[in-house]
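Read through the structure below, which is laid out as structure tokens, and then see the notes.
One protein chain is absent from this view; the other protein chains keep their places.
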Amino acid sequence: MGMTEAILLTIATAATPLLLAAIGELVVERSGVLNLGVEGMMLMGAVVAFGTALTTGNAWLGIAAGAIAGAVFSLLFGFLALTLVTNQVATGLALTLLGIGLSGMIGEAFVGQPGVKLGAISIPVLSDIPLVGRLLFGQDPMFYISLALTGGVMWFLFRTRAGLTLRSVGDSHSSAHALGIKVIAIRYMAVMFGGACAGLAGAQLSLVYTTQWIENMTAGRGWIALALVVFASWRPWRVLAGAYLFGAITIAQLHIQATNLRDLADWPAPLFWIAEAVKSIPSQFLSSLPYLATIVVLVLISRNRRLTMMNTPASLGRPFVPDR
Amino acid sequence: MRIELSKRPQQSKLFSALSPFLAFSLMVLAGAIIFAALGKNPVDGLYAYFIEPLREVWSLHELAIKAAPLILIAVGLSVCFMSSNWNIGAEGQFTIGAIFGAAIPLYFPDFQNATVLPLMLIFGALGGALYAAIPAILKARFNTNEILTSLMLVYVAQLVLDWLVRGPWRDPAAMSFPQAPRLHSWAVVPELFPMSGRANWGIVFAILAAIAVWFMLARTLKGFEVKVIGQSPRAGRFGGFSTARTIIFAFLLSGALAGLAGIVEVSGAIGRLQPQISPGYGFAAIIVAFLGRLNPLGIVAAGFVLALSYLGGEAAQIEIGVTDKTVRAFQGMLLFFVLACDTLIHYQIRIIRPVASAPPAATPAVEAARGND
Partner (left out) sequence: MKRTLLALAASAAVLITAGAASAQEKTKACFIYVGPIGDFGWSYQHHQGALEMQEALGGEEKVELAYLESVPEGADAERALERFARSGCDIIFTTSFGYMDATNSVAGRFPDVKFEHATGFKREHPNVSTYNSKFHEGRYVQGVIAGHMSEAGVAGYIASFPIPEVVMGINAFVLGAQSVNPDFAVKVVWANTWFDPGKEADAAKVLIDQGVDIITQHTDSTAPMQVAAERGIKAFGQASDMIKFGPETQLTSIIDDWGHYYTERVKAVMDGTWEQVDVWEGMAEEHVVMAPYTNMPDDVKAQAEAIEAKIKSGEFDPFTGPINKQDGTQWLADGEVAEEGELLGLNFYVEGVDDTLPQ
């Protein structure tokens, strides 16, 4: 395996949970609902997936259980925010608190147990193609699921009638309601889809990325996923780009740290000086690169005001109560 | 079964007053069930959680220490949220405020008199405001979404603090451990009643800020502007209000209050800069702001409630031996109940059941409890 290929594989694994959680949240927000409980739903997905895989010995069952756990857990948010029209921001944050606590309670017995890994698939011949073989044909199933979901969401939102309906609910729930669309029902489904995706993202973390359960193991990835949806200005392909950009910069800074100056001894002087300067940057600043880069890119792409406005669901976060 | 809401013509005064008590009763019920399920005595559990922290004076002091930053930050956030500016980066503004404020005694260690502390507080507020100005200007100027920028800047602020206390600002006497030197006595926010506990002037600042912002929102043109822009930017523009100006105003105000909270925490409660200065106050304050219904006076009450839930959680861990996880889950549920019960203020709730024999009197909160199972 070549270096470039190895780097790309590492980036893909790091980006996949972000992509999964973000693509789900994108659908939720497109329907006009802001669920800040992604971190909590991911944790629930991670712990249930891990536990299921551990007890049954089947990683696929774990993945399915993770998705279901995320969806069921999101119903709690749905009931409060949609049925009882509580404030969505506060409800989502409360969901995260609950998710951290509950997943910790469930997972107490799983700490220190090696889990069941969902291994990479391997297609003979195809996976052996140099450079792109492993990348395209030899990754873990969650990688393909995340891409398929992204494609599916793109197709659904912009190519199907149901997608149009969902977007119209997000843009103006009162007009949609006036047209006879069941606003609340659609939003419930969107919230559950988001929950299932977050659960999948959690399952990826505990069955593919690291194969273990540790309390709070998402370590803030749910928040990054939320930010990526905004970063993407609610467009699926930009979520994909954002997740991979974020993953790439994260991995790049680790590579900078791992490269010793003596590895570069044969570099020509000016390049070596640059490397020397980069190596003298405190690691905290390298660690903050992904965040800063995301801001910069967002500033650059959000300057086109009209285009951004066009994609922002106008009813995002607004409560809706049908009048009869 | 269906649940239908219909909006009340005006807020229900009855439920405004009743809702917190209703939520509390539900919580007691749910808590009792959880404690019993864990094999603990429910009475002991609830006593530890809700009464124990209020029984002793020192603990009330601690309650004030915990509530002060939550209230200060949440009051500022209420102005942001009311004007539809989604500043979720108060944690970062808190951190930068602490850094700015603490910079004065660190850079001028010989400057020791009564003016140090006021200067630190001003610098802290300034630091928070400047840091909040970044997402504000990006939003006003480039239309960049503030949720993302303010959140990302939280991580950056924490890394800056980390770098400072491990590098340039590290205490030479700290055996290479990451912490800045202890603040000298002039640089410490004084305690209110040093005889009985640790509570400092932070809680007073918090309550004063709440009153000031309440007055601003309720009685001044600026407050009106904030509310109009929040509800409808178009209407605001017709009224001659500038959206950009409101964005900047709301962010600067909330940033300044978060920064003030940061320096008060470091100077009063901790005593020095160190890698970790906040257990997530900036995020918890978002909950406080909404629990207080974005009303600064309500936020004061909400701040104390959330602070109590932290203290009670510790008491429950020590006294009856539940884990920290149970406490978190409990806290999440408490918030759910409070939020659900507040629905009754604005809406009438009817439950429509297909089966006629089912008892019709189930309250929505019971439903919420079921949802939590």
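Think of it as A and B in the order they're written, each chain with its own count starting at 1.
As a convention for this text, a residue touches a chain if its C-beta (ideal position, glycine included) is under 8 Å from a C-beta of that chain, and two chains touch if they have at least 3 such contacts.
For clarity, every value in this text was computed on a predicted model and none was experimentally measured.
Which of B:29, B:192, B:216 or B:270 touches the hidden chain is settled by the complete complex: it is B:270. Per the touch definition above, the residue from A:35, A:139, A:168 or A:211 contacting the chain not shown is A:211. Mapped onto chain A, the interface with the missing chain covers residues 3, 6-7, 10, 13-14, 17, 104, 107-108, 111-114, 205, 209-212, 214-217, 219, 221, 250-251, 254-255, 257-263, 279-280, 282-284, 287. Residues of chain B in touch with the missing chain: 41, 43-44, 47, 52, 55-56, 58-59, 62, 65-66, 159, 162-163, 166-167, 175-179, 182, 198, 265, 269-272, 274-279, 310-311, 314-315, 317-319, 321, 323-325.
Following the convention adopted for this analysis, only the chains that are shown with their structure count from here on.
Centre-to-centre, using mean CA coordinates, chain A is 27 Å away from chain B.
Residues 3-7, 81, 86, 138, 142-145, 147-149, 151-153, 155-156, 159-160, 162-163, 166-167, 283, 286-287, 290-291, 323-333, 335-336, 339-340, 342-343, 346-347, 349, 364, 367-368, 371-372 of chain B touch chain A in their complex.
For chain A in complex with chain B, the residues that touch the partner chain are 40, 75-76, 79-80, 83-87, 89-91, 93-102, 104-105, 108, 215, 220, 223, 226-227, 230-231, 233, 282, 284-285, 287-288, 291-292, 294-295, 298-299, 302-303, 305, 308, 321, 323-324.
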